[in-house]
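With one protein chain removed, the remaining protein chains of the complex are shown where they sit.
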Amino acid sequence: MSEQLLSVRDLRVRFTTEDGIVHAVDGVSFDLAAGEVLAIVGESGSGKSVTAQTIMGLTRSPNARIEGSVAYRGRELLTADDEELMRVRGEEIAMIFQDPMTSLNPVYKVGDQIGEAIQAHRHESDHKAREQTIELLAAVGIPDPSKRVDNYPHEYSGGMRQRAMIAMGLALEPTVLIADEPSTALDVTIQAQILRLLEQLNRDRDLAVIIITHDLGVVAEIADRVLVMYGGRIIESGSLEQIFYDPQHPYTWGLLGSLARPDRPRTMRLSQITGQPPSLLAPPAGCHFRPRCPHAFDRCTRVPPLETRVGENHADRCWLSVEQKKTLRVVKTGEIGLEAPAA
Amino acid sequence: MATDPWAPPYADPTLPGEVEQDTGIPPAPAGVPVEGRSPWYLAYRRLRRNRVALFFGALFIVIVLFCLAAPLWAHLVAHTGPDTNHLTEKIDINGQPTDVVNVDGIPIGPGLHGKFLLGADANGRDVMVRLMYGGRTSIFIGVMAAFVTTILAVIFGILAAYYRGWTDAVISRAMDVIWAFPVLLLGIALGTALSVSGSGLVLGPIHIADDSIWIPILIIGFVYVPYMARPIRGEVLALREKEFVEAAIAQGAGTMRIMFSEILPNLVSTIIVFFTLNIANNMLLESALSFLGAGVRPPHSSWGSMVSDGYEFLYSAPHLTIIPGLMIVLTVLSLNVFGDGLRDALDPRAKVRLEAAALEESH
Partner (left out) sequence: MARFVTRRLVGMVVVLFAISVLVFLIFNVIPGGDPGKRICGKNCNNALLTQINKDWGFNDSLPVQYVTMMKKVFTGELVSYSSQLNVDQQIKKGIPITFSLCIGAAVIWMAFAIVFGYLSAVKAGGFTDRALTILALVGISMPVFFLGAILLLYLTSKIQLFPTAGYVSLTSDPVQWAYHLFLPWITLAVLFVGFYSRVLRSNMLDVMNEDYVRTARAKGLSERQVRIHHVLRNSMIPVITLFGLDFGAVIGGGAIITESIFSLNGVGQYAADAITNVDLPPIMGVTLFGAFFIVFFNALVDITYAWLDPRIRLGTEAR
């Protein structure tokens, strides 16, 4: 088994706001192995982005309470001082964000923003940093990088900006790349290119990737392992196959049921999960999904479900028994998610 | 349904629990603040929490009440009017008769003697009484000029942004011209032209005498129009693109209706904030114009003109400068702090940059 890079234990993040305390992340635990592609799936407000940003120490603020543990190769990050955190950021863990337009500073050249990252960590000459930047831009597939390095972000297309963001992330050769909705703001064709690029970097550089998305299509395309988040908690985790072929949690069923598929008759209505995500200001007692769950019973109202192991590396948080789930699950194995597994 | 493999997993009509699934809106959990409260309520709540702003808001009200009480003080305590001279009189201080204005022309200073509580000026007039009456003028000019500015700025701002094209071009260029004119210079020029020369102002059938306080009101109201009209124009330009305006147009609503029933209500919070800060700026400009002799003219007096009158005695009778000056600072500060709090409460992200308007004053 490959080395565990990142280990998150019982992470809780709360924010004090004008309206009350927001329980953004509520007891999240997971591991990330070297070279692995881990997808965190969930609706907006499920706590997936906050989880990712907390790993990087980006949610630190006077009105945030962060508890639990985030360890990178055994080094605790939650309590790390600024200097230590600075060294981890970029050099060990890099992050790219959803909207590449707003994520790049509009007043600096793209190349300078990448070079800035290099020079902040390594004492390189301007010339050397520039050369490295050009190499990086070439590596992420920016055409004519020696010219493009002097362009401003608004002169790039959306896809190129995201590539530049990825180049910036790669600048210090990190071992983990966190991609927060990296393709959401892009056109469908560009989305695929970006995912291809991430896949290729994962393969060629043995880069571990945490990809955060609400799009199961993205997950299917790239992930090794999947965490499904809902209302600040991980409600199901497992390998890609397990999640797609043997989903345990009713919320996962709902997500899979709402996936558009080309092999279904077009007359079929996509299913939907009725209701709205829970208010993180005052999450419902017991299971967070309970108010929207068609299978909820009295126990769900009272006690938050514990993690249940349903297979090797496959766990969920639901009070239904495995048998109940098999009968209640409307979508049949093999008919959801991916194309049928090759025989 | 259950036999259909494509059936949505949650289409089962026999749902457990209390949730009204068909509306798609789950009931709000008990004890949770319901989102989507009226923005006015939210603003009120935010303002209520801002104690500093509330304190200064209250201070402004106290100052206004203080000035309104001028006749009471004049009749009951001071027994003199704001323009009554007591050059040759003596008053009793600690049993000793003292000249109100001594032989060197230096008036008495503040002290605990009912009459002349804040001392006298060079003409032997009661500074306290003058201060209260002067405050009425200063605040009146500030508020009235703010009305003038607001009304003109809203009209021009909406017209320019709504019609765009040449209407916008004409209005915006006119604003540019006023904008490029140093505020104080323009104020002095207008003030001198309209009042010093003894002609007054004739607007059609209305004739305003050269010593009327409406002349400074109109001048001050006029020079600040671009500072308010520009941001309002910008906001209307943005509002114009909003769906509800398009919907109103699609429904065949008349131009006037769209401008005043659809767009104007959305400007109210901006206008309120501007109005408050504008009063503060107006009072500063009034004091500066009066200080230079191009503002309030006798027989009227304001805090600014009191400073102007007393300034020549800065070293011998500093209270004549300091007292009205401090009142200006206090009043303007109370409005500025309160307006600042209002802005934070009404628009926490402060999308509209009000600063550009909050500036410009008398240098």
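Order of writing sets the chain letters: A and B. Residues in each chain are counted from 1.
Criterion: a contact is a pair of C-beta atoms (placed from the backbone, for glycine too) under 8 Å apart; a residue touches a chain by one contact, two chains touch by 3 or more.
Everything numeric here is computed off the predicted structure, so don't read it as measured data.
Trainee: With the full complex in mind, choose from B:Ile61, B:Ile93, B:Val268 or B:Leu314 the residue touching the hidden chain.
Mentor: Of these options, the touching residue for the absent chain is B:Leu314.
Trainee: Looking at A:Ser2, A:Thr16, A:Thr79 or A:Asn105, which makes contact with the chain not pictured?
Mentor: Result: among the candidates, A:Asn105 touches the missing chain.
Trainee: Which parts of chain A face the unshown chain closely enough to count as touching?
Mentor: With respect to the unshown chain, the touching residues of chain A are 53, 56, 58, 62, 82-83, 86-91, 94-95, 97, 99, 102-107, 116-117, 120-121, 152, 154-155, 165, 168-169, 171-172.
Trainee: Please identify, in ascending order, the residues of chain B that touch the omitted chain?
Mentor: Missing-chain contacts on chain B: residues 52, 173, 176-177, 179-185, 188-190, 192-193, 196-199, 280, 284, 287-288, 291-294, 304, 307, 311, 314-315, 318, 321-322, 325-326, 328-329, 332-333, 335-337, 340, 349-350, 353, 355-356, 358-363.
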